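Complex shown without one protein chain; remaining protein chains in place.
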Amino acid sequence: MKPSTISSPRQTNSKSVSNLMKTVLICLCPGIVSSCWFFGIGILLNILIATIAALVFEAVCLACRGKDPKVQMTDLSAVVTAVLFALTVPVGTPWTFIVAGIAFAILISKHAYGGLGQNLFNPAMTGYLFLLLSFPLAMTTWHIPLNDLTSGMPISPLSMEGVRQSLLASFPFMAFDSNMSKELIDGMTVATPLTLTEMASPNAFAAALSSDASIWSRDARTGWEIVNMAYLLGGLTLLGLKVIRWHIPLAIIGTVTLLSLAFYSPGSATITGTPYMHLFGSATILGAFFIATDPVSAATTTSGRLIYGVIIGISLYSIRVWGSYPDAVAIAVIFGNFWAPMLDHFFKPRSYGHKSKLSQLIQGLKS
Amino acid sequence: MSDIASLILAAALVNNVVFVQLLGVSAVANFSERLQPAIDIAIFTAVVLILSSTINQLLFWFILSPLGLEMLKLIVFIGISSILATVLARIVRENFKLTARQQPIGFYLAGINSAVVGVSLLNSSITPSLTNFLNTVAVSAGSALGFAFVLVGLGAIKIRLSTSDAPDAFRHNPVMLISAGIAAMSFLGFAGLF
Amino acid sequence: METPFVSTIFTVILFIGIALVFCLYALAVAYNSLKQRRVQDQIFVDKINQLLPQTQCGQCGYEGCEPYAQAISQGEAVNQCPPGGMATLVKLTTLLNDQVKPLNPAHGQFEVFKVAVIREDECIGCVKCIKACPVDAILGGPKLMHTVIEAECTGCDLCVDPCPVDCIDMVPVTAAESPAWALPSALPDDLNNFPNNVERQA
Partner (left out) sequence: MSFLAGLFWDKSSTKAHKTPGGIKPADFKDHSLRSQIMTPPVPKELWLSLRQKDGNNLETLVAVGDKVLKHQLIAAATTPFGVPIHAPTSGQIKEIAAKLVVNAFEERQLHIVIAADGLDNSQQLHPLEMYQSISKIQLIAKLHDLGVGELGGADFPKVIKPDIANQSQTELLIINACECEPFISADEALIREKAEQVVIGVEILQRASGANNSVIAIETRMLDSIQALKAAVENRNIKLVLVQTKYPAGDKNQIIQAVTGKEVPSGDLQKDNSILVHNVGTAYAAYNAVIKGQAYISRITTLAGKPLKTAKNFEVLLGTPVPFLLELCGNDTLKQESTIVGGSLMGITLFEENVPITRKTNCIIAACSDWFPEPPAELACIRCGDCADVCPAKLLPQQLYAFSRSQDLENLEDQNLIDCIECGACSYVCPSNIPLVQYFRASKATQQDHLKQSELSGHWKERYQFHQSRLIKDKEESKTRKARVTKSRAANSESTDFSRSTAKTDIAAAVNRVKKRKIEAALKKAKEAKTEPGEGPI
């Protein structure tokens, strides 16, 4: 009964990578369900396409690297990347874009670095950034099956007509005859809800609440706040389950609110958006709780995480308000990831029993 | 005062010398394995860049353009910056022996770094905006900051990636270039900020 | 900018304050590191000399470790020291950021540290080896029996050839190595990533 030499801690807790990823996916569900409600099943289609593509590419890469798929595939990290990517890509983008984006994300941004845990940038965001820079228009228009062509009334996205139009948007080859495809173009191409200017006005939320339509029959314009509430709910449960730490989300949300408070003046000519709009009108919540806290690409030390969050917050706000791109979560997160190695190297915490960097610095200056 | 700050930020971040204007990529591409040499060469090149571009700009305004010798500006600029670099490298060699020994020729090459010369060329060619002296200093300081920031950033990435087991085909420079590429994508996102 | 809202002034002051504190801190750090990195000649040579194995064996072509350190500071190659083996090569390459070159085979191979042992009965007391020993590890007077102090001997075998009766032989040192834990999975061997795999790469 000669056991191989096993190292000392023989007891471990129940946390494992696949558990973490499962909890992340579960916490994303409320957001997905509510966005399905408002933007039609396009979101589900995106997720479906993205997940299948991600798993295929992951299997291919793992086979090439000779790693046994049973262990590596079950850690669902590729699925999480696919879902996050699908949520940021607008509804109704053709499936070829999604597959291309996921290919870039999984192949280049993850497996070129060596697989799980080694990548430097958040794969989902690199995929989205890749698409954003190459197809700026396609990435910022959401095909929302809004108008019933006959009556021009907004139709509920989950009705048969809504589903048909979403399918058309995702799979253009399904347009059998020409007028079907013409129909597609008339679908309301709303600038991504992330930057709807009406929401910039102070009373956007008040108007949304006061309108007679019940909360669920809203059309896409103001539905986005509910989706963000759902993401916030998911994010707080993640925080509660200790899957992520409070440093990054708090830093990002804090910086964005602070900046929007500072540069917002009511009734001013330049609309810089109310803090409410910046938080609930755009993807800040999704970015802060789910995307920026990806442990692999973020900074690992607590002080590093806080500064990482502040950097993302500042760049997020400045690109969205003064920059030329509608929503900057992807750009800000990748910019933050570029900073992460430097933060890890320069902001090492003081280990037990050692003098802090400041006292060493003062001592150095004195001598 | 705020337009100076925005000029610096614009030069450092929005049209970053390395990632957006693709100047000085050769200097950045020789990724040294250790972070300390990368920091040294980054600071050294930043200092050389600021000094040489301000001196070049003054030369351009007060000697070249009055005499109508604008077409000589390329030779003059390269000459001035390489002399400056050699002088500073001499000082480094005297006092910082270890740093000099770690990259014997790195400091001398900083003079003819395409970022250094590129910035002075760009400053002299944009006539309207950079009429007064302070803007030139701001732009060159910004691009120096941007260059140093990218060099140190990639140095830190090199340390981080040295412990990752990327596939053999992507081992050192390919992975570094991919990282630089993705980072450049995010810098492109800042377009139009200022 | 229209009439600045009070929070705008507050944020601007806040940002300028943070920027100032950050610049001061950065300046202090820079000044401190410049002071530390200001390495003059002698300190530089000592810094290199610390990394050499100090066997004073002269296999690198210089008659001691100090002269070799002097030469390295002038630009001599770093891979000339067989007794130092991989450890010294890695340390020197890391310090001097040199190109990675394998150990120079011309200077001989090195397997394990040896210790000189004199067969006392054959020793005629000619004092030649005492003069040759770079670290005074041999005890004895003229025409008296000599012996090597094992703890002090660096194994440089400079004393072997001057001995007329050839009664010194080098005995490998057998260190009682206790079993230690192996790395569960070091980076796979096919990796030659810098700066730490200098060993594998050289």
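As written, the chain order gives the labels A, B and C, with residue 1 at the start of each chain.
Here, contacts are C-beta pairs under 8 Å (C-beta built on N, C-alpha and C of every residue); 3 or more make two chains touch, one makes a residue touch a chain.
Since this is a predicted model, take the numbers as computed values, not measurements.
In the whole complex the chain that is left out makes contact with A, B, C.
One chain of the complex is left out; on subunit B, the residues touching it are 162-163. The missing chain lies against subunit C, touching residues 49-50, 52-56, 64-66, 87, 94, 133-137, 152, 154, 178-187, 193, 195-197, 199.
Counting over the whole complex, subunit A has residues 1-3, 5-13, 15-17, 19-20, 71-72, 75, 114-118, 245, 295-296, 298, 300-302, 344, 348-354 touching the chain that is not drawn.
In the analysis below, only the chains that are shown with their structure count from here on.
More C-beta pairs in contact connect the chains of A-B than those of the other pair, out of A-B and B-C.
Rounded to whole angstrom units, the spacing between the C-alpha centres of subunit A and subunit B is 34. Chain centres here are Cα means. That of subunit B falls 35 Å from that of subunit C. Each of the following residues of subunit B touches two or more other chains: 161, 165.
Multi-chain contact residues of subunit C (touching two or more other chains) are absent.
By the touch criterion stated above, subunit B contacts subunit A in their complex at residues 35, 152-153, 156-157, 159-161, 164-167, 170, 174-175, 178-179, 182-183, 185-194.
Of all the residues in subunit C, the ones that touch subunit A in their complex are 2-3, 5, 7-8, 10-12, 28-29, 31-32, 35-36, 181, 184. If you check the complex, the residues on subunit C that touch subunit B are 37-41, 44, 47, 73, 75, 94-97, 187-188, 190-196.
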